[in-house]
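Coming up: chain A.
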Amino acid sequence: MSADRSQILNGIRRSLQRGELAGDGLKDVQSRLAQPPRGPTVARAQLAPADKVALFCQWAEFNNASVARVSAADVPGEVTGFLARNNLPANVAMAPSPLLEGYDWASQKMLSIRRGRGEGDDQVSITGAFAGIAETGTLVMASGPDHPVSLNLLPDTHVVVLREADIVGGYEDVWGRLRERYGKDRMPRTVNTITGPSRTGDIEQTIELGAHGPRRMHILVVRE
Partner candidate 1 sequence: MVPSVSNSSENLHPPPRRVALFVTCLVDLFRPAVGFAAIKLLEEAGCTVEVPPLQVCCGQPAYNTGDRATTRAIAMQVMDAFEGYDAVVAPSGSCGGMLSHHYPGLFDDDPALKARAENLAGRSYELISFLVDVLGVKKVAAHYDGAVTYHDSCSGLRELGVKEQPRQLLGSVQGLELREMKTPEVCCGFGGTFCVKYPEISNAMVGEKSADITASGAGTLLAGDLGCLMNMAGKLQREGSAVRVRHVAEVLAGMGDLPAIGEPETGAR
Partner candidate 2 sequence: MQSTAHAFKDNVGTALADPNLQDSLAKLKVGFSERRRQAAERLPEFEALRDRARDIKNHTLANLDFYLEEFERKVLALGGHVHWAPTAADARRIIADLCRSVGAKTVAKSKSMVAEEIALNEHLEALGIAPIETDLGEYIIQLRHEPPSHIIAPAVHLTKDQVADTFLEHHRKLGFDKRLTERNDLVAEARYVLRQKFLDADVGLTGANFLVAETGSSMLVTNEGNADLSNTLPKMHIVLASIEKVIPTLEDAAVLLRVLARSATGQESSAYTTLNTGPKRPGDLDGPEQYHVVLLDNGRSGVLGTEMQDILRCIRCGACMNHCPVYGAVGGHAYGWVYPGPMGAVLTPQLVGVEEASNLPNASTFCGRCESVCPVRIPLPKLMRHWREREFERHLTPKAVRQGLALWSFVARRPGLYRGLTTIANRVLSLFGRVEGRYHSLPLAGGWTRFRDFPAPPPGGTFHAQWKAGRKRP
């Protein structure tokens, strides 16, 4: 095993005509890792907060998600209304998250909620989101006890509750938030960044939604 490791690493060093990195060369790469340089600034990721929210909604819709902007009090009602409007079942699988528990689900008598991970025959899931990226209308899901990954993937319809305050400009802003929350060297097991519903272009280069993941994605953007 370690012979294979040395073989590859020594092969690389032989080709690069040097030994193991040392001195200034080593310092340079170490400091680059410690303070990652950012790439060219993307103008549309640099907006004021209100414009970020608008841009997020615009790109999310461009990428085939539907978006509703609501107040916190209206979240449960909007979920029920969305399900009814689309003739979807009122049985939902919900992430066991403190954020979601903060809404008054008891007000929705029709809604039947199972809290836990996703199952193979789930029709609808409700989850929160760690962040939204305005640049591309992308949702960021960090896995953990409060957010099973399977809820992002198995159901036909994924309803996502995203707070306006969690909408950032670009990818780099998300990395910053992840490092802040989990520590620089400790990512959550899975970070899904999700842009619209699942899709495939594998038959005749024509996009069809709902390949393996959700075929429908509804995002509730919650005003503070």
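Simple rule for what comes next: a contact is a pair of C-beta atoms (placed from the backbone, for glycine too) under 8 Å apart; a residue touches a chain by one contact, two chains touch by 3 or more; residues count from 1.
Regarding candidate selection, all candidates are chains of the complex that A comes from, given by their letters.
Note that the coordinates shown come from a computational prediction; the quantities given were computed from them, not determined experimentally.
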Margin query: Given the candidates 1 or 2, tell me which one touches chain A in this complex.
Written below: 2
Checklist line | Sites on chain A touched by candidate 2 in the complex | finding: 1, 4-5, 7-9, 11-17, 20-21, 25-26, 29, 32-33, 36-43, 59, 62-63, 96, 116-118, 120, 136-138, 143-145, 148-150, 152-154, 170-172, 175, 178, 185-206, 208, 210-214
